[in-house]
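Encoded as structure tokens, the structure appears first; notes follow it.
Our next item is chain A:
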Amino acid sequence: MIEAIGLTKRYGRTVAVRDLSFTVRPGRVTGFLGPNGAGKSTTMRMILGLDRPTEGRVLIDGRPYHELRHPMRTVGALLDAKWVHPNRSARNHLRWLARASQLPRARVDEVLAQVGLTTVADKRAGTFSLGMSQRLGIAAALLGDPQVLLFDEPVNGLDPEGILWIRRIMQGLAAEGRTVLVSSHLLSEMAQTAEDLIVIGRGQLISQGTVDAFVNGATETTVLVRSPQAERLVEVLTQWGMSVRITDDDALVISGGSSDQIGEMAATHGVVLHELSPQQGSLEEAFMRLTGHAVEYQSDEVTVS
Partner candidate 1 sequence: MTLLAVERIKLFSTRAPVWCIATALVLTIGVTAGLTMLDHAGEGPTPSSTQTMYILGLTVIMVMATLSVTTEYRFGTMRATFQAVSSRSRALLAKATVLAIVAGLVGEVSSFGSWGVAKLIAHSPDTDIHTAAEWRQIAGMGLVYAIAAVLAVAVGALLRQSAAAVAILLVFPLLVEQLVEIIPRVGDRLHDWMPFVAASQFASTADRGLPYGPWGGLAYFAAIAAALLVAALAVVEKRDA
Partner candidate 2 sequence: MIEAVGLTKRYGRTVAVDDLTFTVRPGVVTGFLGPNGAGKSTTMRMVLGLDRPDTGFVLIEGKRFGELRRPLRVVGGLLDAKWVHPHRTARNHLRWLARAADLPRTRVDEVLDLVGLAKAARSPAGDFSLGMSQRLGIAGALLGDPRVLLFDEPVNGLDPQGIAWVRKLMRTMADNGRTVLVSSHLLAEMAQTADELIVIGRGRLIAQCPTAQFISEATESSVRVRTAQVERLQTALVHKGATVRHEPGALVVVGLDAAEIGEVAAAHGVVLHELSPRRGSLEEAYLRHTEDAVAHHAG
């Protein structure tokens, strides 16, 4: 569990993080979202004791980072996969980390196997592809068997196989009851990975809760309907106060009613349905709506001469 209480960080006159409080629960993957410059990295650095908060504090399993006797056994982090000496082998990299935390050497081989690097463990880390470096970074994070894990943009540069692998390992770690906090800009990826979300903008909390609640709270749920008797159906639905929009390919997008209600009405009036799909908003839509005012580099509309 990670608890941030009234976290504030100032750099000179800029306030990077302002009175930020949140809780990251164990047993689930929590996505950490926000536009560039929202204060995500600063917050993660404060969680890991790399930056000192100006005010407030962060507790990891009830304690601030600097009070942890063996930090690596409590919290593991993957911030930058390239923080490895290129001439050192993967095994030796993990060996000195293990030594630093007084972990048995056997643990090194365990994590190497866990991330699938056993066969290349004695190769120089400098020869690794980004995907392999990422695996090594995760091995290092897992070394102390910590209950709390932090990932910063873990899929950057990975290919689809690597992305899937990371998603599965994060979900697996959460399923084991660990606390997993992952920051990312890739909302479609987060929608597949995370159950909970913490969204910040301009250093302040915008939302904390489940992904579903976040999406449903910020977007409209509509129902997409196709029917050979569309006109008849539109008549009925508008009579009941639902609003109908017709798309380019002649489907109806209906708001103001549930798919159950629409189905019942279609049956009552003998309308055959060819499709009746509730449409949930996307995480991206919800995110844009809630952080729209908190963007630093907003591009103009694209216009082409």
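In this section, contacts are C-beta pairs under 8 Å (C-beta built on N, C-alpha and C of every residue); 3 or more make two chains touch, one makes a residue touch a chain; residues count from 1.
Selection rule: all candidates are chains of the complex that A comes from, given by their letters.
As the structure is a prediction and not an experimental result, all values here were calculated from the model.
Within this complex, chain A is touched by candidate 2 out of 1 or 2.
By the touch rule above, chain A contacts candidate 2 in their complex via residues 33-36, 113, 115-120, 129-132, 135, 156-165, 185-189, 191-192, 226-227, 259-260, 263-264, 266-267, 270, 272-278, 284, 287-288, 291, 295, 297-300, 302-305.
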